[in-house]
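Sending over a structure as structure tokens; questions will come in a sec.
The other protein chains are all here in position, but one chain of the complex has been omitted.
As written, the chain order gives the labels A and B, with residue 1 at the start of each chain.
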Amino acid sequence: MTDVLRIDDLTMHLETELGTVRAVENLSLRVDEGEAVALVGESGCGKSMTALSIMRLLPPYARFRSGSIRVAGKDLVTAPERAMRQIRGGTIGMIFQDPLTFLNPLRQVGEQIAEAVRLHTGAGRVEADAQALEALRRVRIADAENVVHNYPHQLSGGMRQRVLIAIAVACRPSLLICDEPTTALDVTIQAQIMELIDNLRHELGTAVLLITHDLGLVAQYCSRVYVMYAGQVVEDAGVREIFQHPRHPYTQALLQSSLRPDRVSEDFAVIDGQPPQLLAPPPGCRFHPRCPRVFDPCPSAMPGLDRAGEGRAMVRCHLEEAHQ
Amino acid sequence: MTNALLTIHELKVHYETSGGLFSAGSLPVRAVDGVSLELKRGELLALVGESGCGKSTIARTLVGLTEPTAGDIIYAGQNVGNFSPQERQNFRRSVQMVFQDPFDSLNPRKTVFSTIAQPLRIHKIVPRAELKAEVIRLLNAVGLSPAEAYLGRYPHQFSGGQRQRICIARAIASRPKIIIADEAVSALDVSIRAQILTLFRKLTQELDLASIFITHDLSVVRSLCESVAVMYLGQVVERGPTERVFTRPQHPYTRALLQASPIADPDVARSRRGFLLEGDVPSPANPPAGCRFHTRCPIAQPKCASEPPALRSIEGVEAACHFPEGWRQTEKVSRAEEAVQ
């Protein structure tokens, strides 16, 4: 299997007036062709910053400190802006939590899809319009002939997200980054959108990087999972392994805190406190102030991300080192 | 009826959407359209449904932010509509609310002390001299300590979880009997959400509070609430004890909601059998005739389009569906098909 995205040891800092925000540190991540991979974590853990790093849509005060982001043989960390324009929307499509922010309120949705097509394929106007219509059908919009002429405000939240997906996949990208794509939607609409993304993955062979806080979506739609905490990946494993045998105490806590509609949980509040500010992360293991299993080395030494065994999870925890 | 602390009877809340001098009138939005509910002393009742189903409007009506168009609210056996101003004031004090967005529900220019002291001052809960001590006691009760250090701080100095604790402190300050939590944990991260839910459960037990927990998240309901009412387009479509409703849902909409709710377990999540709802929720300004769910219902019959179903007892719950058994038949069919394959 070849990878469509390979991030190696990426460190990205935000140099703000108040100091350095360690948004992403030593992050390695791989997405294979046609695969659905999840990047999970709570708000402020750096998962969205990772996505924006891939697209190079970062604020001007962001700085890459080390590492590489490889897509189709190019390193996006050093790629010129011109090449990035082909990558964005061409090789990589992206959808966001709030589709309305990314749609021009004054233009019909058909035009907006056609424009994306023309930009990346050099197709003519007529050809692009036809492709726009097809893109809307592809995202299961029943009334595509009419919706082409609608303006974003005429559509419901779910429909807008479909339009955004249509734009994102119009040029048949090899990777679709979905940043909290359903957080603003109702559950029944969320289910529709997730099913759609999953179907498109199968039909078009587009790999999906799902960035979310919702472990339920991860369990249902992804095959591999990266768990992020305070700018770092703390565990990286296959979906069954991570849900059935979570190894990092944070992953374990996260799972225990996640309530389920199919069973009653009693003790779900397992960790106190809140995730650290990335402006001044704690020394040693970043999770140690909240960790129920903290021991001697944790406050001083940062654990490495090590493999728990052949074909097993990668875990950033001193407990794993102690086992070996 | 006798041990009900709060009863809502046939409540209707309609909004006029027209505004301004020159705009033409349009259809009223029927946000809540004939809802009856009952909250017992000490009960945790969940009100679930998708956006636009009217669950937040019910909350706003109970705390007096919105006036009901029709229907009765009965508190401790007395009709709120007949209350004297003094009784009404007392009722307002007894029903408090916690909102969804912790970044919007605290005045950015007021200190924690003056935020929490406000209801204490207005309702003269404690003498002026004890105000500070009482605020400190409340902050400790919601797990914010050292409370003294927090008194002079402003909301922006707190995280989302801490802000929600402050909101809870403000809500319990006036010694209420009922707390309404409107999506109170929806904006919080998983680990913080668990902390706030635990606090909420602890406080309702300690203070003997009844609570209406409004949410779109069914997973929270299962572990927190004893009973649940499912709403769709301004009406209750199913209600009953949580365990019953979750294990043997009778209304197809409840089933669809359960089916769509994510489950953090790959094996369970992927082996679920059911259906996805198509399309969007219709506009509450112009709801479908008959059963309001019939336009999206997979087992709808001609009767559903003409006759609105009433809530009736089916298998230990109450559901508003003409053909609850229709669902079981389709399930049998799909199992049979599977067996053949």
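Basically, contacts are C-beta pairs under 8 Å (C-beta built on N, C-alpha and C of every residue); 3 or more make two chains touch, one makes a residue touch a chain.
Here is the rule we go by: contacts and distances are computed from a predicted model.
Hidden chain, UniProt protein name from the list "NADH-quinone oxidoreductase subunit F", "Probable septum site-determining protein MinC", "Peptide/nickel transport system permease protein" or "3-oxoacyl-[acyl-carrier-protein] reductase": "Peptide/nickel transport system permease protein". Residue B:L106 is the one among B:V48, B:I74 or B:L106 that touches the chain missing from this view. Screening A:E25, A:D129 or A:E180 against the full complex identifies A:E180 as the residue touching the chain left out. Contact residues of subunit B toward the unshown chain are 20-21, 60, 63-65, 89, 92-93, 96-97, 99-101, 104-110, 118-119, 122-123, 156, 167, 170, 173-174, 187.
In the analysis below, only the chains that are shown with their structure count from here on.
Separation between the centroids of subunit A and subunit B, computed from CA atoms only, is 31 Å.
The touching residues of subunit B, when paired with subunit A in their complex, are 50-51, 159, 161-162, 189-195, 197-198, 216-223, 246, 256-270, 276-278, 280-281.
Residues 42-43, 156, 158-159, 186-192, 195, 213-220, 239-240, 243, 253-255, 257-266, 268-272, 274-275 of subunit A touch subunit B in their complex.
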